[in-house]
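If you scroll down you'll find the structure; I have some questions about it.
The complex is shown incomplete by one protein chain, all other protein chains being positioned as in the whole.
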Amino acid sequence: MTEKISRRDFLRLGAAGAATGVLAGCTSPRRWVVLEPFVRPPEQQVSGVATWFATTCRQCPAGCGVIVRLMNGRAVKLEGNPEHPLNRGKLCARGQAGLQMLYHPDRLSGPLLQSTRGSREFSAIDWNEGINRLFQALAKAGPAVAMLGGATMSDHLFDLFSKLLAAVDAPPPVIYDLYTELGGYRTLAQAMGQVYGRAALPAYRLAEADVVFSFGAEFLGTWTSAVRYGVEYGAFRSQPYGKRGLLVHFEPRQSSTAVTADDYVAIAPGSEGLVAGALLRLIADGNLGLAGRAESARGLAPSLDVEQAARECGIPLEALQRLARRFADAEHAVAIPGGALAGSSNGMHAARAIEALNVVSGNAPAGVNTTPPDLGLARKSLNTFADVQSLIARMRAGEVQMLLIHSTNPAYELPEAAGFLEALAQVPLVVSFGAMVDETAVWSDLILPDRSYLESFGYEVVSPDFGSPVVSSQQPVVTPVFDARTTGDVLLTVARGIPAAAAAMPWDDEVDYLNQMVAGLPEAAYPASTAEEKRARFQQHGGWWPAPAVAAPTLRPQPFTVTAERATFDGNETDYPYFLHVYPSVLLSDGRGASLPLLQGVPDPMTTIAWQSWVELHPATAERLEIRDGDLLRVTSPHGEIVAAAYVTPGIRPDTVAIPAGQGHQDLGRFARDRGSNVVQLLGAALTDEGGGLRWNGVRVALARTGKRIATASLESKVGVTEGLGYE
Amino acid sequence: MFSSLWWRVGRFVRTSPARLFLLAGVVVAGALALSGSAAPAGTTQPIAFNHQVMVQAGVQCLFCHNDALRSPSPGMPSVELCMGCHKTIGAGRPAIKQLADYYARGEPIPWARVNYVPRFVYFSHKVHLTAGGLNCENCHGDVGHMKVVEPVARMSMGWCLDCHSKQTNAPQLRDCVICHR
Amino acid sequence: MAEQASLESPVWNRPLPDDPELAAQVREIREKHLLQDARPPREVAEKVLGPMARLGRVFWLALIVLGGLTATWLATWAYQAYQGMGVTGLNRTIMWAPYIVNFVYFIGIGHAGTFISAALRVLKFEWRAPISRAAESLTVFALLVAFTMPLIHMGRVWKFYWMLPFPNQRQLWPNPRSPIFWDMTAIFTYLTCSMLFMYLGILPDIAIAREKASGWRKRLYTVLALGWRGTDREWKHLDTTLNIFSYGIIPVMFSVHTVVSWDFAMTLQPGWNSSIFGPYFVVGALYSGVGAVIIIMAILRKALHLEYFLREEHFNAMGKFLLILSFTWVYFYFNDYLLPWYHKEPILTVIFRLFTSGWAAPLWFTMLIANILIPWATLWSRKVRSSIPALVGVALLVQVGMYIERYLIVAVTLGYPELPFDWAVYVPRLPEILITLGVFAFVVLGITVLSRLVPIIPIWEVVEGQLLQGTRRIGRAIFPAKTEAD
Partner (left out) sequence: MSELETRLLDRGQSAAAAPKTELPSHKWTMLIDLDKCTGCNACVVACHVENNVPIRSEREVIRGHGQHWIRIERYWEGEGDAQRATFLPMLCQQCSNAPCEPVCPVYASVHSERENLNLQVYNRCVGTRFCGNNCPYRARQFNWFAPQFEGPITEMLNPDVTVRSGGVMEKCTFCVQRIRRVEEDALVEGRPLRDGEMVPACAQTCPTSAIVFGDRSDPQSQVAQRLGGQREFQVLEHLGTAPNVYYLKAGGSDGGAG
């Protein structure tokens, strides 16, 4: 109860503190301000002096460490945790915007009940009833319970969910969301497994690299651990003795990574693997590069006709040869397989081919060929789209009595063809743990809002870790703003009623659970003698990590073969003349960022457009179809159609159109609702050849003018930046 | 007294109508000159708190306003801090009963602000007390002899500038950023 | 002999020469020149004061319409102040436009009045006598409006007094380096001078009106006349004062619009930071100003039946005036554009291309036609100059042209700063349009009302002029001439 009260004091005091003042800055001053001091002040609270707490960022699965600046008990700023070995004090745009996850006006306060799904008519119930309903349903459903989770879910929560499901003999949780799919997490991990023997996300060290070939890897914007790659890139650009690495980027569209690259090659969509194969071939046949490279290349290079490959990829052969030589000659050459390739039918082949380049250059990514120490901590394992499909099948077959959904938004993120919503209709009870009403919550019966990540405990075993294992700790930094409850505690409460679960989950609350988990951690970089101190330091430093080890990853590749597979695309060339290039927005990522005004209102780096979604076209395309900026286009694929505004840009291939993911929400709060369109609706539910990934990068589309037009909310002057001063 | 004043003014004007403009000018200028500063009027506090008693009882300012040395804001004592002493001391008195009630209800005491500066002014108690070497009473007056605390100075910009120009060890308030951010 | 006669008999019943041919000449001279066509002072006064008192239906209609528009202006201003400047079409690149355009335009209009009455007075052009007051009233109201413009334009107008130097506890003063401060000073001075200049000139006429009027007008005029009795001493003082003002006000006037031009010329904005802006703006101001005076003259002539006072000769003279100013203005204008066109300073080239072939081309060419083509094509012909409708038409075109010119300078040029990323286009929205309409209405309203309150034709100047005018005979021809005043 102190919590609740002291929270209100926080606000009041904050509102009254001489330094604050909403809109009071320059308007005539309010003469009488009420000062409400704390009833019981929290420890080391000094009014007007900032206190900092370390926790984990949950805006994407990377698990960066952040520190939160608190003034009078209100979180006012997020910064990267300078101690944290992953992001080293840095943070990306999405991380910076995290505070609005905490203070979002549309967050739910207390559990909600929806009588008829999709009606959006919720009735508030109190927590006891909510938890009770969950318990009843769980007891009734028995093993016919399923759980669908997202990659940003805390690992401890995953563990609790798994334990609960295991206790009722239900299949383990399915962890899947669009973000990891667009990042190709699962596919790449599998490829690494085939190449190096350990299926984990690769982490490429760029700091000392001479040459970096990035195959559609948007590693400076959204791919896996973008912040860490930013740090790496910074070092890469200013190496000792004025050395400055060479970055070559292969992608059909100019992403911000392509912009920063020294050499950008606009390759045909889905031809990343082909490029890599051709490079291998050239190195092998041309006997290029340092000693031994050609030999190992010969062992791996696929059999292909280089001229033809070059033609298919859209690179002049000379350029390809030049690049092959550069790569082969470089002492420290790195090839990065991006998320984009994982979405195309030949994803695994491409990943292997690209990884083969690393094998040739003798630079294995960190974290895939060294088995990390067992930390005794549970950690999420991502599932493939195939697993989701089987879940959907079970739902459709009525084998699922109750579906739990946490930190993922399938109703928005899954293509219509996956048939999730139809299957959902077969599930008697759907429970959503979303903090806000998102598209999925609209189709659920019971909402038990979880706290935002700045209000709750947890930990994240960082993946990809760059060499040495890292566990980021998560702790509440403010007293909860809304009457939400941590799902961990909810589950533990429910578990008490189920004997098997009670046995498997003996903790009285999640803090207790975490403490016991943390107690088992090996020695950390910081000193900690007693178990208590260990826990305290774990929270204080923002996680656990061993003293920096200098053991460079040793290369132990498994035998594997590289094949030159062509990517296949839905839709024939005549009806659907353009390739569709889908990419996660730098700001909105896969759409979870769309709820935050900070991310909506900040202009996208490439188009400077805010608040809207768009279709990127090549000027030639625009000329052919007589399209101007802002024309609303009907984009049709074999699987669906959306309407989006055109944005003409030279930064894309003439045969390709690009649409960012992230907009087109029907729900997810006032800032996301009804803006732009959701590109996922254009995708099919087909799988990739190998690895069971969603083939989201294998669709062709047609464009048609609707005749309508909207004003583009862009910051740039199109005339200015395109025609400029008009020197010819 | 006022009537005589009016009479004087009247005569002043009557003797030469032109003076009316002069007078009007003076009035307007004066009004504008004062307009920049907020003059706090008196108000009643939720609890009839008596600083005089506390000070005479030997309680130092910093005992309650204990952030003044380490923070821009002096800090208002928490209800808990008050109760620390008043659980026993003067527990019978009505004012203390009020306090106890607040504490029991776990409610903050809605004190009314006495010394006011606008919200776009950033004043640091820490700096003035340590580096500046000032004492509380330099600005807040002899609170020790106030039953009800009232501001002794209108804390306007002119007041700051004036003091800084007189004190030899005070820096010139030349760049606005020292107070306005 | 004629002189002798003139000295004995009062000018208004000088006999015509007996010789019919000479008589015809004299008659012609009299009908052509107001000052030759003398009438008894009482009659002259009646010609002015009579219509002034008769408020017809047209007047009330005009009053309602103009008053309505003025009210809209104030209401819109209030709305804008409450909502924020965002209700206008301004954007992060073009932070100045509609109100500053009006500001420059009205300051310009304000020039002509004082110029005509002061400069021509100094130069002893007698024919200006009937025009001067209409011109001055135009000046006063235009300046009043111009003065509100920067206030309407301010983000926090309720803090406007911070721009004035007054002692305050903050020990803060306005920034003497800011052109806005110079503006305030210059305009204040000019406004004060113009008002005093005008008021002094009105004094004797008000005294006359006082004698003639009755009821509230009588009371009003008694106050306004400040007890003018018309003694020699008073006349002497008036004369000297008016002369001092006339000489003093001319440099002030030049300074005002130069300072206004410095608002632009002193910035780093390409297309603004030009050293020629001072004289260029002054001439532009006179150009539009004289045009405006012509329009006002025509309106007053019609509304108050002043055919006797405002004759062909006046419009003819003003027409010539307009033509000369047009030439001068063109000279400066092309000075300003020839250079960028030649030295190809990048941004200026962009702007120039925009004017000649870009989206601003229609505006630019309209301006050229209205400001150069039409005046040059027509004003050389006496027929046009002396036909009032034609001349008014040209003058109106000049107003349009000059307004567009200011618009191009302020609202369009500003859209092209150094960094192409920030280029922008300004599109007016309803508030600006309403306010602009409102202020135009207000100026007309002001003059309309004033013309009914005070004699809009300076009776005493006309009479004085007529007293001093005579004819001289040389051989068989008679010419208008000044009689030696003794």
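Observations on the structure shown:
Think of it as A, B and C in the order they're written, each chain with its own count starting at 1.
Going forward, a contact is a pair of C-beta atoms (placed from the backbone, for glycine too) under 8 Å apart; a residue touches a chain by one contact, two chains touch by 3 or more.
Please read these numbers as outputs of a predicted model, since none were measured by experiment.
Shown as candidates are A:104, A:451 or A:695; the residue that touches the absent chain is A:104.
Within the complete assembly, C:86 is the residue of C:86, C:227 or C:362 that touches the hidden chain.
Here one chain is not drawn; of A:53, A:176, A:196 or A:233, the residue touching it is A:233.
When you scan A:321, A:621, A:677 or A:712 for touch with the missing chain, the hit is A:712. Residue positions on chain B in contact with the hidden chain: 72, 118-120, 122, 124, 126-127, 130-131, 158, 161-162, 164-166, 168-172, 174-178, 180-181, in rising order. Considering the complete assembly, chain C touches the hidden chain via residues 83-86, 89-96, 150, 153-157, 159-160, 162-163, 171-181, 184, 263, 266-269, 414, 417-422, 424. Mapped onto chain A, contacts with the missing chain fall at residues 11, 14, 17, 19-27, 48, 71-72, 74-80, 87, 89-97, 99-100, 102-105, 107, 220-221, 226-227, 229-231, 233-234, 237-238, 240-244, 254, 256-257, 259-260, 262, 264, 266, 481, 586-587, 597-603, 605-606, 608, 610-612, 650-651, 654, 670, 675, 711-716, 721-722, 724.
By our rule, only the chains that are shown with their structure count from here on.
Mean C-alpha position of chain A lies 52 Å from that of chain B. Computed from the mean C-alpha positions, the centre of chain B lies at a distance of 56 Å from the centre of chain C. Chain contacts: chain A has residues 26 touching two or more partner chains. The set of chain C residues touching two or more other chains is empty.
Touching chain A in their complex are the following residues of chain C: 93, 156, 346-347, 349-350, 353, 419-424. Chain A makes touch with chain B in their complex at residues 1-2, 5, 8-9, 12-13, 16-21, 24-26, 29, 31-41, 46-49.
If you check the complex, the residues on chain A that touch chain C are 26, 716-717, 719-721, 724-727.
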